[in-house]
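In this view, the complex is presented without one of its protein chains, the others remaining in place.
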Amino acid sequence: MTSPIRVTVWGENFHEQSERDRAGMAERYPSGMHGAIATGISELLGDSAAVTVATQDQEGHGLTEEVLNETDVLTWWGHATHASVDDAVVDRVHQRILGGMGLLVLHSAHFSKIFRRLMGTTCSLAWRNSGDTELIWSVNPSHPITVGVPQPIVINEHEMYGEFFDIPAPDELIFISAFSSGEVFRSGCCWRRGKGKVFYFSPGDQEYPVYNHPDIKRVLANAVRWATPEHTADRADFTAPAVINQPAPQFDRGGIAEGASA
Amino acid sequence: MTSPIRVTVWGENFHEQSERDRAGMAERYPSGMHGAIATGISELLGDSAAVTVATQDQEGHGLTEEVLNETDVLTWWGHATHASVDDAVVDRVHQRILGGMGLLVLHSAHFSKIFRRLMGTTCSLAWRNSGDTELIWSVNPSHPITVGVPQPIVINEHEMYGEFFDIPAPDELIFISAFSSGEVFRSGCCWRRGKGKVFYFSPGDQEYPVYNHPDIKRVLANAVRWATPEHTADRADFTAPAVINQPAPQFDRGGIAEGASA
Amino acid sequence: MTSPIRVTVWGENFHEQSERDRAGMAERYPSGMHGAIATGISELLGDSAAVTVATQDQEGHGLTEEVLNETDVLTWWGHATHASVDDAVVDRVHQRILGGMGLLVLHSAHFSKIFRRLMGTTCSLAWRNSGDTELIWSVNPSHPITVGVPQPIVINEHEMYGEFFDIPAPDELIFISAFSSGEVFRSGCCWRRGKGKVFYFSPGDQEYPVYNHPDIKRVLANAVRWATPEHTADRADFTAPAVINQPAPQFDRGGIAEGASA
Partner (left out) sequence: MTSPIRVTVWGENFHEQSERDRAGMAERYPSGMHGAIATGISELLGDSAAVTVATQDQEGHGLTEEVLNETDVLTWWGHATHASVDDAVVDRVHQRILGGMGLLVLHSAHFSKIFRRLMGTTCSLAWRNSGDTELIWSVNPSHPITVGVPQPIVINEHEMYGEFFDIPAPDELIFISAFSSGEVFRSGCCWRRGKGKVFYFSPGDQEYPVYNHPDIKRVLANAVRWATPEHTADRADFTAPAVINQPAPQFDRGGIAEGASA
């Protein structure tokens, strides 16, 4: 049996602690959003995943070299404190992704340093928090991330995210959301960066119990499996692409052929 | 001054004639949908386009060798009589597109022979005709097809088309529509086939005056310009890609270099 | 344990039989190219695949409803007799792919009816048979199809295929080949069509023992796994996308519609 996928669920852990939000958060998410996300993945992937949690208030934001060296897939939820995420941590995470670690970027993490670094765009969007109904439609029925969820997934009440979502065109577009207020949003998007796979998934505003939603948990579990780095040995090799300096030529110079354009 | 873009606007001309529909059509479209589409393009492109109309009931469906040889961009609206479009005409049109002619595929023409031929998929979708409001959102703000239209374009009443729209992933996704009933649809999509450019645009059910809508006319005019084949001479050369048989080698065999993997 | 992937390896079986070629073929491929391909997949996937062979000279080209209903992934090698492949068989295969069956298209099968049907382009290319060395370079290091093969894969002697290869831009570009004569070719390409996954891989001219090459066998085995349809139950459901006619609205113009999933 192949080794479990090592998943680190990272949370900002701000709303869970803040005076304004902590009561509501405790109701919806007794173990914090990160706890709920981790639980959801564990439930659905069972022994095939080993899930741990890390938060921004830990040393090294919980993402030390040691932790990252033991992480195949990282999930990231942030909102209020992107600016105080340490650049050295972002560098480490970025390097590990380019070397093969998968990354799930959730909801307001569209403005995280790591996501903006990987995308190269503003990652801005339109938003309004008025408890609209969100319908998440799949546009990619053969994609592993869409397995086992209805068409559409319904979130009765959620914050609206609307286009124009300033991201590079996804390598693969998985979901498009509609809101009862009329907006649309590319809510499930895949990219490859270096040897790593990145999945952005928009549901997950802290004011709504979205990470307890069975279909949302299913998408995240599917995405963790999709984002797992490929490997032949027991574990992937996390070497990022790098310059290859003066490799020996494959062919000797025979010369330009007669009659060729060269 | 460069030669005008030669546009042929093709219409099935069925609803314009049918007993059930002709009265309503005459009100919305005195010159038929094809007439309205042609007029819209002419108005907006002026002297830079030379626009003619062809219909299915003409000889050769109005798409003889002579007509196609004088066409840079073809627009196609069909609905009720796709099956009776002559395969020989479809072959001619297909070949001309692969050689560089642009194609605009409109509304129910997602089920036209030519579009299904170019896509290789079922081109099926969900639909309901209950006069919902459609909002057409741009997701590609740097694209020439989106120039000069608001975000979103609003069609007060239109037939609903919804995902899953069984098309190959567009090379470029331009518009996503939302309907008041909650569905979404990739309503503006670009592909390249051979040397030709193809744009599918979903608005245009015959029961609604959509082709008189200023923003819809603007998109079609932009799309005609986008779909025009590239050329250095006065006109494009419409030679489709073909096998190149035994071309002379560019390089002589010098041999496999020492130390190479080869 | 999950059910084995049911693979059908289809071969034209012409060169294996023809007077001119059969001696050479018997040397390189005692069981035919299809036999070698099937053996390669079996060796590498072991119990996780159940591999059978079918040839054009069988009844229904060996691709009856019964056979296709038991096929998760089909591989296709054809060259000399594309034109005599029965259209009804092509229809069946096409429908099954749109419903989820994976398809591997090999070498000269770029001109097969099924591939041209799925692509909508001429699928033409440049070619020359002068035993050039081919180097197959990966441009997608995180892709499952590239696992376990060197960079580059070396084919000492092979027929040259060169650009411009008239295909739609691949959804995912996996390999680019270089030839000692100077040409390049997009030799490993992925597309999605309906619910099915399609992989074109160019190595495999009948005059060279390519399907005995360990790295080529590895790519094919990886590709079979990649192309396997997604499924939650024991087997995938092979229902192709189809029109959804008048679905109930998700939202009312005035609240959530009664009977909708919202």
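For this structure, a couple of remarks:
In order of appearance the chains are A, B and C, and numbering begins at 1 in each one.
The rule is short, and it goes like this: a contact is a pair of C-beta atoms (placed from the backbone, for glycine too) under 8 Å apart; a residue touches a chain by one contact, two chains touch by 3 or more.
Predicted model only: the values in this text are computed from it and were never measured.
For the chain that is not shown, the touched chains among those present are A, B, C, taking the whole complex. Although one chain is not drawn, the whole complex shows that of B:P152, B:P168 or B:P203 it is B:P152 that touches it. The chain that is not drawn here is touched, among residues C:P4, C:G24, C:G60 or C:P141, by C:P141.
The chain that is not drawn here is touched, among residues C:G11, C:G182 or C:P249, by C:G182. Although one chain is not shown, part of subunit C still touches it, namely residues 133, 135, 137-141, 151-152, 162-165, 169, 172-173, 176-180, 182-184, 186, 251-255.
Mapped onto subunit B, the footprint of the missing chain covers residues 100, 133, 135, 140-144, 146-148, 150, 152, 154, 156, 171-172, 178, 180, 192, 194-197, 229-232, 241, 250-251, 257, 260, 262. Interface residues of subunit A with the unshown chain, by the touch rule above, are 98, 117-122, 124-130, 132, 162, 164, 166, 168-169, 171, 180-183, 191-194, 240-247, 249-251, 253, 256, 261-262.
What we mean here is this: only the chains that are shown with their structure count from here on.
Central chain (C-alpha centroid nearest the global protein C-alpha centroid): C.
Subunit A and subunit B have centres, each the mean of its CA atoms, that are 36 Å apart.
Chain centres here are Cα averages; for subunit A and subunit C they lie 31 Å apart.
Centre to centre, using the average C-alpha position, subunit B and subunit C are separated by 30 Å.
Residue positions 162, 164, 169, 180, 182-183, 249-251, 253, 256, 261-262 of subunit B are each in touch with at least two other chains.
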